[in-house]
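Encoded as C-alpha cells, here's the structure I'll be asking about.
One protein chain omitted, others in place.
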Amino acid sequence: MTAFVRNQWYVAAYAHEVGRELLGRTVLGEPILLYRAEDGRPVAMADRCVHRRFPLSEKPSRLDGDRVVCGYHGFTYGTDGVCVSVPGQQRIPRTARLATYPVLEQDSFVWVWIGDREPGDTLPPRAPWLDSPEYTVVCGMEPLEADYGLLVDNLLDLSHETYLHGGYIGTPEVAETPITTEVDDKTGVVYVSRHMADAACPPFYAESTGITGRITRWQDIEYHAPCLYLLHSRIAPVGTPDPSADGSDPDAFHVEVVYGITPSTEKTTYDFWAVARDFALEDQRVSDFLRENNHTVVMQDVVALNVLQKALDTEKAGYQELSINIDTGGLAARRILARLAAEGAERAEAAAR
Amino acid sequence: MTAFVRNQWYVAAYAHEVGRELLGRTVLGEPILLYRAEDGRPVAMADRCVHRRFPLSEKPSRLDGDRVVCGYHGFTYGTDGVCVSVPGQQRIPRTARLATYPVLEQDSFVWVWIGDREPGDTLPPRAPWLDSPEYTVVCGMEPLEADYGLLVDNLLDLSHETYLHGGYIGTPEVAETPITTEVDDKTGVVYVSRHMADAACPPFYAESTGITGRITRWQDIEYHAPCLYLLHSRIAPVGTPDPSADGSDPDAFHVEVVYGITPSTEKTTYDFWAVARDFALEDQRVSDFLRENNHTVVMQDVVALNVLQKALDTEKAGYQELSINIDTGGLAARRILARLAAEGAERAEAAAR
Partner (left out) sequence: MTAFVRNQWYVAAYAHEVGRELLGRTVLGEPILLYRAEDGRPVAMADRCVHRRFPLSEKPSRLDGDRVVCGYHGFTYGTDGVCVSVPGQQRIPRTARLATYPVLEQDSFVWVWIGDREPGDTLPPRAPWLDSPEYTVVCGMEPLEADYGLLVDNLLDLSHETYLHGGYIGTPEVAETPITTEVDDKTGVVYVSRHMADAACPPFYAESTGITGRITRWQDIEYHAPCLYLLHSRIAPVGTPDPSADGSDPDAFHVEVVYGITPSTEKTTYDFWAVARDFALEDQRVSDFLRENNHTVVMQDVVALNVLQKALDTEKAGYQELSINIDTGGLAARRILARLAAEGAERAEAAAR
C-alpha cells in the first residue's frame, strides 16, 4: 500500500458538486463534510457529530441557513464547527466543536488541506485551463477500488494507452516512442515527455479535431505529487510548424488533461478527470464526444486497476516486480511520495510532542 | 463493541414464528434451532448436527413428528437433543446429543436462556400487553447490521424522534423537554421519563386516535437490561385529567411500545418491535396504519444505526464521544450492561473450573 502524504492540499470535489446539499467525502481516511455557505464560501468540517458520531452528510441531517443540523439528535453546528444547539438543555458543552479543514476553491476544484499544521502560504498546484474562457472543459469523477499509487503508476506511464486504450487514445507509436523524464525533487514534480513526430491519429483526436491524416503528437506530463496530474497534449498535422519562441502555437490543437488523484481509504481513490481543449469551444457535439470517449477510457483504467488491486491482495509474499525505461517517471513518483509521506509523518510526530 | 450478557433470557422469536417449520436464530453468537413439538411446546437446541455440523435449520433438514432429521446424512434427534438414529448402523454413540436451551413462551415471545447455568426461578421480564384481550397489537422484527448497544442507546434517548422520525412520531417538544432518569441497579432497570404538557400531536398518534389539537404526551421508559425495552406512552388532549389515584385513566389513549433487543452476533441484532394500544381495538384501518407507520420508523432507525456502525468500523482509535443530559439513561444502561456482562463472564469462569 502506498503511504498517505499528509500536510498537503487534495481535491475533495468539483466546485459544482459543493452546494446547498450536504456532501460527504473521505480523504486520507478522514470523513469530511462539504457544503457551501449562503455567501458562497465552501465549508469543510469533520463529518461526525461530536455526540454519537452520526455522519452529518447522511440524511436526515440538513442545512438550516449556514448551520448543519445532525439528523440523529439535532446537534447543530456553525461553519466554524462550533456547536450552537443541543437537545433538551440550554448549556452547550465547551468541547462540542468539530474540527474544520482549510478549504479553498481553485481551478474548478474544491481543495482541502489534510495535515497536522496549517497550510500557511502553501497553495495547491494550478490547473488554470479548467476555469478559463479560452478552454472548454468536460469532466467527471470515478471512484476507484484501488490504492492511489496504482493510479499514479498508470498515469505516469502512458505506454499503456496503446494496449489498454487501443481504439480510443492509443496507437502503436505511443508504446514505441521513448520517453524523457525529469524530476524536480525540491518541488516534488515529475516531468515525463514523449514527442511523436509522425503518428497515427487516434479516434479521440481525429473525431474532435477533424484531422484526417497523420499527426505530430506531444505528450508532456507534469505530476505534482501527491494530488495533481497534468498532461499537456499537443496535436497537429504532420508538417505543422513547432510552437514559436514566444509560445504561440496557432496551428496546433491543445488538450489539457487533468487528474485529481485523491486517496480516500487505503484501497479506494477518487479519480477526478477533466479534459480541457482550446478548439471547437462552442461545439456541443465535440464536448459530448470527448466526455463520452474519455469516460470510456477512464473506466478502462478503473476496471484494470480494480483487477490489479485484487491480484495484489491475493499475491504471495516476496513477489518482485520488474521495471523498464518506461517506468522511470513512475518510480520517481514513488520515491517522491515515500519521501513526502515520511516528512508528513515526522511533522505529525513533532506536532504530537 | 458492547459485551454480551450471558445467563439471561432473550427473545428468540415471536410465538407465531415458531411452528412446525424449522427456524434458525443466532443468539449471542450461538446458533439455535427452534420448532414446536406436536403437543405445542416450543423446543430449542443447538443448530449444528453433531456429525459434520450441518445446520439443522437448513433445508433439506426436516421434522419427522417431534424429531429433527438432519438434511445432510440423516442423523435424527428427539426434543431432548438426544440422537436416536444414524445412517448405516444400529449403535448410536453415547456422545451423540445436542445441547438444548431452556425455553419458554411469555407475552407472545419465545424466550431462550443463554447461559452457563440453569435459569432456576429466574423468569423473563414482562410485557403483558402483547398477549392481552384489552390491547390490540401490531408487530414485526427487523435484523440490524449493528452492535446491539447502538439500539439500546437509540431507544433510551428519544430526543432523536424529533430529528430522525420527524413527520412520524417526532415533534419539536420531544427534543426540547427535559427528562428524568432513575436507575434500579439491583434489578437492572433504567427508567427515563419525559412528560410533555402541551405538545403537537404527531401523525402516528393523530391518525390513530383521531385527536386534532394539541396533546399531553407522556413517555415513560422502562429498560430491563439486557433484552426488554418498554415505552409506556400516554396521549390525551390538552386539559384531560391526569390518571386517578387508583390508576384508572379512561380519557387518555395508551400505547405500549415494546422492543426485544436480542444480540445475534457482535455486529448484528434482532430488533423485535411491537405496538399495543388500548383503543380502536377492532379497527383494522388503525392496525394497518400503525403497523405501516411504525415499520417506517423502525426502518429509519435501522438505516441510521447501520450507517453508524459503518462509521464506527472505520473510526480512528482514540475517538471521544460527548454526552449530555439526554444521555443519562443510555449511559446508565451501558454501566448496567457492563456490570452484567462481567458477572456473566465470572459465572462462566466459575462453571469452567
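By letter and in written order, the chains are A and B; residue numbering begins at 1 in each of them.
In the analysis below, a residue touches a chain if its C-beta (ideal position, glycine included) is under 8 Å from a C-beta of that chain, and two chains touch if they have at least 3 such contacts.
Remember, it's a predicted structure, so these values are computed and weren't measured experimentally.
Colleague: Touching the hidden chain in the complete assembly: which of A:65, A:143, A:178 or A:239 does that?
Modeller: Spelled out, the listed residue whose C-beta touches the missing chain is A:178.
Colleague: One chain isn't shown here. Among A:244, A:284 or A:314, which residue touches it?
Modeller: A:314
Colleague: Touching the absent chain: which residues on chain B qualify?
Modeller: So the residues of chain B touching the missing chain come out as 29, 31, 48, 50-55, 58, 60, 69-74, 86-89, 93, 95-96, 265.
Colleague: Of the residues in chain A, which ones touch the absent chain?
Modeller: On the side of chain A, residues 153, 157, 159-160, 162-164, 166, 175-179, 304, 307-308, 311-312, 314-316, 319, 321-326 touch the unshown chain.
FYI, only the chains that are shown with their structure count from here on.
Colleague: How many angstrom lie between the CA centroids of chain A and chain B, rounded to a whole number?
Modeller: Comparing mean C-alpha positions, chain B is 47 Å from chain A.
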